[in-house]
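Yeah, one chain of the complex is gone here, protein chain that is, but the others are all in their spots.
Letters are used for the chains, namely A and B, taken in the order the chains are written, and counting of residues starts over at 1 for each.
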Amino acid sequence: MFYTWLILILPLLGFAGLSWFGDRIPKKLVGPVGCATVGGSFFFTLIALIHLLSMEPGERVGNVQTLYHWIQSGNFTLDLAILIDPLSVFMLLVITGVGFLIHVYSIGYMEKDPNIDTFFAYLNLFIFSMSVLVLAADFFFLIVGWAFVGLASYLLIGFWTEKTSAVFAARKAFVMNVIGDVGMVIAAFMIFENFGSITYMDVFAQAPEKFLANDDTMLLITLFLLVGAFAKSAQIPLHTWLPDAMEGPTPVSALIHAATMVTAGVYLVARCHVLYDLAPYTMMLVAAVGVITALFAGSMGMVQYDIKRVIAYSTMSQLGYMFLAVGIGVYSVGMFHLMTHAFFKALLFLGAGSVIHSMNDEQDIRKMGGLKESMPITYYTFLIGTLALCGFPLTAGYFSKEAIIMSSWYAEGSNPVFWALAIAGAGMTGFYAFRVFFYSFFGTCRTAEAHPHESPTIMTYPLLILAFFAIFAGFGAPLAHSFLAPVFGGVVPEHHTNGFLEIIAVGVALSGIIVAAIFYAEGGEAEGKSDGLKELLAPIHDVLFRKYYIDELYDVLIVQPVKKTGEFIWKTGEQKGIDFVVDEVGAQVKEMSRLLSIWQSGKVRIYALNMIAGTVFVLIFVVFL
Amino acid sequence: MGSQFVLIVSASIFCIGATGFLIRKNPLVMFMSLELMLNAVNFLLIGYSHFLKSLDGQIFALVVMTVAAAEVVVGLGIILTIFRTRHELNVDEIDALKG
Partner (left out) sequence: MLALIIAIPLIAAIALFRIPSENKELVRKIALGSSGLVFLLAFGVFLGFDSANSAMQFVHECSWVSVLNIQFKLGVDGVSVLMVLLTALLACASIFYYLNGKDVSVTFLALMLVLEAGILGVFMALDTVLFYVFWEVMLIPAYFLIGFWGEGDRVYATTKFVIYTLVGSLLMLVAIIGVTIAHYEATHILTFDIQTLVHTEIPKSDQIWMFICFFMAFAIKVPIFPFHSWLPHAYGAAPIPVLVLLTGAMSKTGAYGFIRFCLPLFPDAAEMMGFVIAGMAATGMIYGAWIAIAQKDIKSLVAYSSVSHLGFIVLGIFALNDQGLDGSVLQMFNHGIIAAALFFIVDILEKKLGSRDLSQMRGLKGKMPILYGIFMLITMAALGLPGLNGFVGEFLILAGVWTSSSMSGLAAIYVLMGGLTITFAAIYMLFFFQGAMQEKNEELPTDLTDIDKKQIYMLLPACVLIVFIGLFPKPFVDTISPTTKHILTIEKTVKTSKGHSDEHH
């Protein structure tokens, strides 16, 4: 299976090549080169998939490919190695597959950008880093990949470096992710301390023997890992960077901030499920944070006007569902939702990109409307994506989300409260998803000078392919579960059927859609007519619209104090404190020597007297004593 | 006439010189007192050279005289310069080295 290294190497070559020679090759060639490397990776991932399928289920796990001995310090040794198992290949399929489509789409979307070579270089870098993250065979390279996707995300959010808001958003995302990285690093230390190794194989083999459930060490390790997972997957309280990250180009939002990178947290929990199984309390926290984020993000998404921000909040919300799934121990259900989500969310973002593109970079849904006629392909694919997002029966989202909601009722680690919250979240999803849909495609266009037009085929084909998967991927659920089963200890989640519960779940989602239709079926607020929802929610509308004031709160509680304290330490602690003390020591020595120098009267006769007195004194001392 | 006589005379001359150096304010007189002290030492050296039957003391006395001569040259030079610039010769007034 040595060819699997090519999955990593191809995008890396793409990155290196495009960043060195990108400005020397024709602009037209840049996109195809960028796509080809990712396409190659996808190809090799497929081969790896077939290779794995040809093995016995028991042999599919633990295939470690070592390239070279990376470091040796004391008893700490590490190889540069990758791990091929169903979980990593599953993730790779999403990353390279959806990634490839988004690359193709970007050729059309970024066509006119003068820095398109840099853009594709960064995209390739991202695919490389994400592959490192999922292929890592130990916590160290997991962290390396983890930080590199953070870097790629930073570079791509701030891709339009001349836009101040993008620069700030990029910085925010980076710093938040560094906090997560630090958490992961500490977790890695604890793992190294307790297991004497940081490779997955050693750690996961030893963990069940060494620790009882809810051991303090286990709880701490899993909690520190969670800091990283929550920061990367934008869960409360480390979520504020994700909506701002929409400052980046839309394909970036689709690839990084919807389909792949933000799901890394879910992947991490699934990957370390051996550890999490030993820490039921942490699992509880994962599920709780997940479901709360699902609800919380949904509520903010209901009132936003920026098309990409709404979809970003829906991403947060869906990630919450995934965390709920892994938190209650149905890992492969969570992973499957991760995959379907990648399809329909990438579809939605690319659709939104197509809309934004044709509206000349307008993102405010209040200025759109009536795009149904002018952009038919985008319209239908966006509809499919929206339906899948809401969990409309028989779309991919239905199968995956339904399974999570059902499990939250039945699973051991869950309780009815989680289920109720999950249902409520589903209702919100229906509402905000269709709100955006109606706003953009129904009614009449509210920007007079805009001439919306369908996007070129290079952008619509990826939409069509993703739409296909957004509808039909759901039927692959049993296949996916049995494929992933060896990783999760051979457990295939049971398929729960309870007509009553299903009807409730679907009913709530549909009622969300209906409410949206009541308010916005005519294409949102027309001229002179105010937002119906705004009046209805008047008391809390501002709170939701300002994202619960969390950004402001962080600014007051953390950002400003850190800056002020830095200023204070510098001006007072350093200059008036330590530096002053040191200078004062010098000054006191000077003062003392001034006192001593009074002895030096400058009068010759007194010197002589001193000298003679001294001699006499010595003589007396020598002679008489 | 024993060595005691030499010692007493030498010590007396030395003390006279030292006292003179301490109580006079005129640098020239102080210089003479200084010479007196040096000569007291020379006297002692020569005297003991005689008692010990060794020429070392006399040689040393010659060296001291040479040094004294050199010192006078330098010292007088300094005194002359001070006098030229300040037009007075009171050592108590000359305290530029005061700390």
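Note that a contact is a pair of C-beta atoms (placed from the backbone, for glycine too) under 8 Å apart; a residue touches a chain by one contact, two chains touch by 3 or more.
What you see is a predicted model; the values in this text were computed from it and never measured.
A.B. asks: For the chain omitted from this view, which of the shown chains does it touch?
C.D. replies: The omitted chain makes contact with A across the full complex.
A.B. asks: Write down which of A:492, A:578, A:592 or A:613 is the residue touching the left-out chain.
C.D. replies: Per the contact definition at the top, the residue touching the missing chain is A:578.
A.B. asks: Kindly state which of the options A:108, A:158 or A:334 is in contact with the chain not pictured.
C.D. replies: A:158
A.B. asks: Of the listed residues A:5, A:43, A:70 or A:461, which contacts the missing chain in the full complex?
C.D. replies: In the complete complex, the chain left out is touched by residue A:70.
A.B. asks: Of A:193, A:494, A:542 or A:555, which sits in contact with the chain we cannot see?
C.D. replies: For the chain that is not drawn, the touching residue is A:193.
A.B. asks: Of the residues listed, A:51, A:171 or A:541, which one is in contact with the missing chain?
C.D. replies: Of the listed residues, the one touching the omitted chain is A:171.
A.B. asks: Going by the touch rule given at the top, which residues of chain A touch the chain that is not shown?
C.D. replies: 19, 69-76, 140, 143-144, 146-148, 151, 158, 161-164, 167, 170-171, 174-175, 178-179, 181-183, 185-186, 188-190, 192-193, 562-563, 565-567, 569-570, 573-574, 578-579, 581-583, 586
The rule is simple: only the chains that are shown with their structure count from here on.
A.B. asks: If you look only at chain B, which of its residues touch chain A in the complex?
C.D. replies: 18, 21-22, 25, 30, 91-92, 94-99
A.B. asks: Touching residues of chain A toward chain B in the complex: what are they?
C.D. replies: Listed in rising order, the residues of chain A that touch chain B are 594, 596-605, 608-609, 612.
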